[in-house]
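Before any comments, here is the structure.
Here the complex is missing a single protein chain, while all its other protein chains stay put.
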Amino acid sequence: MINFSYTIWILLLPFLMFLLLGLAGHKYFPKLSGLIGTGGLAVITVLSYITAFKYFFTSEKVEGAYQKITAFNITWLQLTDKLHIDLGVLLDPISVMMLVMITTVSLMVHIYSLGYMKGEKGFERFFAFLSLFSFSMLGLVLATNIFQMYIFWELVGVSSFLLIGFYYQKPSAVRASKKAFIVTRFADLGFLIGILILSFNTRTFDFITLTDPAGAAIAQGGGIAFMGLSVMTWSMIFVFMGGVGKSAMFPFHIWLPDAMEGPTPVSALIHAATMVVAGVYLVARMFPIYAFSAPAALDVVAYVGAFSSLFAAVIACTQTDIKRVLAYSTMSQIGYMMLALGVSGYGGHAGLGYMASMFHLFTHAMFKALLFLGAGAIIHAVHTNYMTEMGGLRKYLPITHMTFLIACLTIAGIPPLSGFFSKDEILAAAFHNNKLLFAVEYAVAGLTAFYMFRLYFSIFWGKDTHYHHTPHEAPATMTIPLIVLAIGSVFTGLIPFNELVTSDGKVFETELELIVAIPSVLIGLLGIGIAFVMYRKESEIPDKLAATFKYGYKWAYNKFYMDELYLFVTNKIIFRYISEPVAWFDRHIVDGTMNAIASVTQNVSFRIRGFQSGQLQKYAFVFVTGAIMLAILFIYLWK
Amino acid sequence: MASNQIMFILFAAMIIVFSVLTVTSRKILRAAVYLLFVLVSTSGLYFMLNYQFLAAVQLTLYAGGIVVLIIFSILLTSHISQKFESSGWKKNVFSAIAAITGAILSIITILDYKFSATTEAAKEVDMRLIGKSLLSVDYDGYVLPFEVISVLLLATMVAAIVIAKKSGPAKTQSPTLNQE
Amino acid sequence: MNTGIPIQYFLILATIMFFTGVYGFLTRRNLITILMSVELILNSVNINFLAFNRYLYPNKLEGMFFSLFVIAVAAAEVAVAIAIIINIYRRFTTINVEDVNEMKF
Amino acid sequence: MDILTLFVVIPVLTITGILFLKDTRHVRLVSAFGMGLQLLLAAVLVFLYLSARHAGNTAEMLFIKDYLWFKSLNIHYAVGVDGISVAMIALTSLVLFAGIFASWEIEYLRKEFFISLILLSSGVFGFFISIDLFTMFLFYELAVIPMYLLIGIWGTGPKEYSAMKLTLMLMGGSALLLVGLLGIYFNSSPDGNLLTFNILEISKVVIPLPAQRLFFPLTFVGFGVLGALFPFHTWSPDGHASAPTAVSMLHAGVLMKLGGYGAFRVAIFLMPEAASELSWIFIILTSISVIYGAFGAIAQKDLKYINAYSSVSHCGLVLFAVLMMNKTAMDGAILQMISHGLITALFFALIGMLYGRTHTRMINEMGGLMKVIPFLSVCYVIAGLASLGLPGLSGFVAEMTIFVGAFQHPELFYRIVTILAVSSIVITAVYILRVVAILLLGPTTNEHFDHLTDAKWFEKISVVTLIGSVAAIGLAPFWLSTMIGTSLQPIVDRIIALNPF
Partner (left out) sequence: MSLGTFLVMRHELLLIASALLVLMAEIFWNPDKKRYISLFSVILFGVITIVGFLPSPIGSLFGGMYETSGTRLLMKNILNIGALLVFIQSVTWLKKEENSEKISEYFILLISTLAGMNFMISAGHFLMFYIGIELATIPIAALAAFDRYKNKSAEAGIKLILSSALSSGILLYGLSLIYGTTGTFYFNEVAALFGNNNLQILGFIFFFAGMAFKISIVPFHLWTADVYEGSPVNITSYLSVISKGAAVFILIIILFTVFPVIIATWQKTIYVTAILTMTIGNLFAIRQQNLKRFLAFSSISQAGYILLGFIGGNQLGMASVIYYILVYIFSNLGAFGVVIAISNATGKENMDDYNGLYHTNPKLSLIMTLALFSLAGIPPVAGFFGKFFLFTAAAQKGYYLLVLIAVLNTIISLYYYLLVVKAMFINKGETPIEKFRSDFPTRFALGICVAGIVVTGFASIIFEVIKNLSFGV
């Protein structure tokens, strides 16, 4: 057995860095904090790679399956006799895979930020938050139990909140951060309820126990039925709700586009590569339970994923803010991953979807981070987010241009880039399980190619825009990460995921299914072609099209009015129709009652003052009648 | 009808009639005189009940002392012939209701009760017995109240002095004796 | 000597007198007449004491002595009351009870 | 002198010391010294307690001292602590310590202010160390009454109205409580032994069920008023809003905990059967408190009102958990008391400091403070995050323990209600973030704010003490939870023995 206990440092280091930078950075080394943060993360990255290497290549397999290794575990809080929240490190294929992915992207983003954020006010704060985020995200993926995951789940939420609102003087950023936090918080409520129900039924939080296909948790089946579905299904649906929120699936996706108000490196790291896929990771983590105890919940996962990917792709076609396009694209791609999980089975080839999902998660992280960082470089150069104000940038930003193109091709699923392989596996999995979903995803693949190249052409080709000052290529700290990630995007498709990351930890055979692969490549090319026609040069076709599908375009452009719906719910329903009435009720009814008691007392006091009239004879009258009344009462009435 | 019954009815009638007159007469001096009649009739009842000593005390102290005191004070504070207005009918009616209710309640309750006399022999009330009892320190002796009442009377005297005594200059309100 | 007159007659007489006094207390406007009503009340009580003593408990003289002391106390009470009434007259120039109400509520 | 009585004696000595001071400038130094000593003593107590437990002392209460006071009624001055009271004492010392520093700049009648404040605290300490219902009640009222002067004299806004309302409502609660306590007393010995007020002795007998049915609601509501039980919570918003900083801190932070602590230690512990029989009524009321308080907070515009409603919500959770009557939920309730005590004290301290600078508490009149006074703002954000249950800070630990515990209730009704209560965490997030966003973030809205100064040293002491404690509990809840849990065991055992589910 290999000793993995050093992996706890993967968690501890970023936390310590956060404390260091957060508490002392501002005062003592504001300039150095970037380097310290980046250096720290480099160490972590190295540790992660070592771990991954050791885990995948030197650790023993049992019956050909990768084992789940609890590298470190302490009881943090004992709740009941059986339920206790532990903090620890769990190593299994997906967590190690995530470890590698996160540290890689994170390191790139750190390096990139050294350049991107240079001179910004709050430089050290930025790196402190990044460290906090790294800590949280790593804690999330390494969680040994579902409650630890929830803890770090909340922490990533908060780091995301802090980073989105990094420019805290910008009202839109503040709004966005608030929105992100509250929407995900609402989703997390579901997660928490799911945990409660799950733990009530299974009496454990521990992943290993929970997801052991032969374990008690799964063996006991779905539990009693409640409103037509088994309790287990309910709990898994609730848990999935957390994932929906964090991964910006419909209907909790609305925070993601707004989250682009944060600094671009943050968007790349958190809102493209790592945090947003936490939902996928969550489902993957709980996958055996979904597969065995709550298949209905798994269907929900699939349909939500599919719908979200389509929905987002349609919207992405109409947006002009490049970061927003990328955000919708992210949502769409995560929809893919969800769908893949949703159509997957457990073990062997049935688990193709699972593998595909993880595969796509990995590749997507690379190319989406690349896209965002590229976008960052562009924005850095031209100081605008809107592609309508860009054009012809290929001349000014050659490196960015090349890497961006690679990323676009990757996401469009053009072989032999990595996106092709992972997306192909997903389509294959869908094809085998659910033709309807396959059709949807097939369409989405085309849409993806279209809007990505719409973006690409609008930025780098298109009209020759006049800029205030000539855009220039970003510094090396920013371009090197682009290049590294581009390399990653190209080659990660070659990693044999079917041998490393599978639903049951065992190797299974996959092959390129041409019946799926060829049409998908074709539709990708078709999308690129249309985009080429429409956006290669300035043309009126897009406007015409928009005019033709007036209402459809308008709805899509306005994101199907989801924001307005939410605004309506929050402002009108919660604020106007619940909170204010509650406050009114409290002031006037509850408090009013208390005040009324007081004023009635006062009033009675005033009314009865006539008894004390100052007239001796009235006093005597009361005296006499009082005595007589008492006598009558106690002699004749109440003896 | 025996003579004592007639006497009782006579006294009772006088007491009731003059009592009512006392509390209703609109001339104050007349009221005082009616009160005197009531007190005298009462002493008549005492005689009937064979409490001659008490009847005498009643006549001297009450009829002689208190009524005179009252008449003096009337003379000091009112015009003799002054007729004062009767009080408001509301007050009269309610007071009457209260008084009548009380009376009915008491009478009903009294009539309801079976009185039983003691079986011990009656004591003759002669002056010697009264004197002995009044100075006796034993059971059924009244020396202590007798002494205490003297303190009471002393205190009353002092009290009357306190009220009447002029002392120090008037500060807040000047005396406003009506010198008509 | 009091055969033929049940004790109840005395008691009823005293009760009527008592409540006449109460009525007077409640209605008379002149402080002195109120005082006279008090005398009626006390007298009626004395009648009660004496009737009880004579009819029911003639073996002791408690009722009689009580009456005696009531008379003495009544005298004391009247003395002080009249002193105060005269003082009232000086202060208010009236002894109408309804006017003596500077303090109320 | 035993160590527990010292907790009452030190405040009294401090008050005496202040009384004899000629120079009012030294008042706060003496207060700080006295309360620092108290904090130290609390630390010593925690240490002594833990080492005694470690040494294997398994008695229900430790450091018991018992002096017969009123022999004929068998009233004792009896003190003793278990893990729960130790925790509460530590909380009180912390908040008080911070409170002294938060009111460093009181000018008007400074001497009187500190005297009242410390007097109040001596009531609180006395309450927590008492194991005799009589002394407990005595200290309870002692803690309530200085509030009137503190709010009435040093408060702001409609302070006289608020002070009166607060005092009368709390005394109303204690009126019910008094009847309840007398009922317990006269039923404390069904087999004809000496009647007693001693909690431990009463817990050895079973109060007859009809008596429990009568006196449990009285006792529970009596304490509940102080614990802001719906619909008896309305003293809280006005009271907190009008109170000066340290008083709000101490009141919301500690005094409201007297309610939860009492409800648990007296009402439920001594009358578990009626508690379990009637708990559904109070569960409904408390869940209303939880949700309603949170919604109420959303609509408020005054910072203190927001916090007051939030306290209603969070303290509602305490009573809610207590009523679930299992170990985990109760453990959570105690943790929540401590956590909320610290957090809300922190909030009120910060609000007071902001108010001292901006002279307003209306959120819509403020904005962009983060830029001008970063230290305070960051602390406010931390307080907010703690309040909405961010892991790593104490709120999370407490709430999760409550939710998990409450969800273990065997009856479906209770679990469904738990889910309702859980949903409050979202509403909490809404109002906290709303405030943070409006108040601290965004551009500065008022040019007067551009010249505000950040926290002074004494303010920093106050705030850092509290934040440190919040974080300490949040990061390492295990020892605290265990300390409470061990002490809960006999209580829960008794409850379960009398109420086999």
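In this document, chain identifiers A, B, C and D correspond to the written order of the chains, with residue numbering beginning at 1 in each.
To be clear about the criterion, contacts are C-beta pairs under 8 Å (C-beta built on N, C-alpha and C of every residue); 3 or more make two chains touch, one makes a residue touch a chain.
The structure displayed is predicted, hence computed values, not measured ones.
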Contact set of the excluded chain (shown chains only): A, B, C, D
Absent-chain contact - pick from B:A13, B:V68, B:L129 or B:A155: B:A155
Given D:T14, D:S121, D:T167 or D:T219, the one touching the chain that is not displayed: D:T167
Residue numbers in chain C that touch the chain omitted from display: 11, 14, 18, 21-22, 25, 31, 34-35, 38, 41-42, 44-45, 48-49, 52, 56-57, 60, 62-63, 65-66, 69-70, 73, 76-77, 80-81, 83-85, 87-88, 91-92, 100-105
Sites on chain A contacted by the missing partner chain, in the whole complex: 601-602, 604-606, 608-609, 611-612, 614, 616, 618-620, 622-627, 630-631, 633-636, 638-639
For chain D, the residues touching the chain missing from this view: 69-73, 75, 134, 137-139, 141-142, 145, 148-149, 152-153, 159-160, 164, 167-168, 171-172, 175-176, 178-179, 182-183, 185-186, 214, 218
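Heads up, the rule we're going with is that only the chains that are shown with their structure count from here on.
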B-C against A-C, pair bridged by the larger set of C-beta contacts: B-C
Centre distance in Å when chain A and chain C are each reduced to the mean of their C-alpha atoms: 96
Where chain A and chain D are represented by their mean Cα positions, the distance between them in whole Å: 37
Cα-centroid distance, chain C relative to chain D, in whole angstrom: 65
Interface hub residues of chain C, defined as touching at least two other chains: 22, 26-27, 98
Residues of chain B engaged with two or more neighbouring chains: 91, 94-95, 98-99, 102
Pairwise touch network: line, ring, star, complete, or other: other
Chain A-facing residues of chain D, complex: 165, 168-169, 230-231, 233-235, 237-238, 292, 295-296, 298-300, 309, 326-328, 331, 368, 370-371, 385, 388-392, 396-397, 400-401, 403-405, 407-408, 415, 418-419, 422-423, 425-426, 429-430, 433-434, 437, 440-443, 477-478, 481-482, 485
In the complex, chain A residues that touch chain D: 75-80, 83, 85, 147, 150-152, 154-155, 158, 165, 168-171, 174-175, 177-178, 181-182, 185-186, 189, 192-193, 196-197, 199-200, 570, 574-575, 578-580, 582-583, 586, 590-591, 593-594, 598
Chain C-touching residues of chain A, taken from the complex the two chains share: 609, 612-617, 620-621, 624
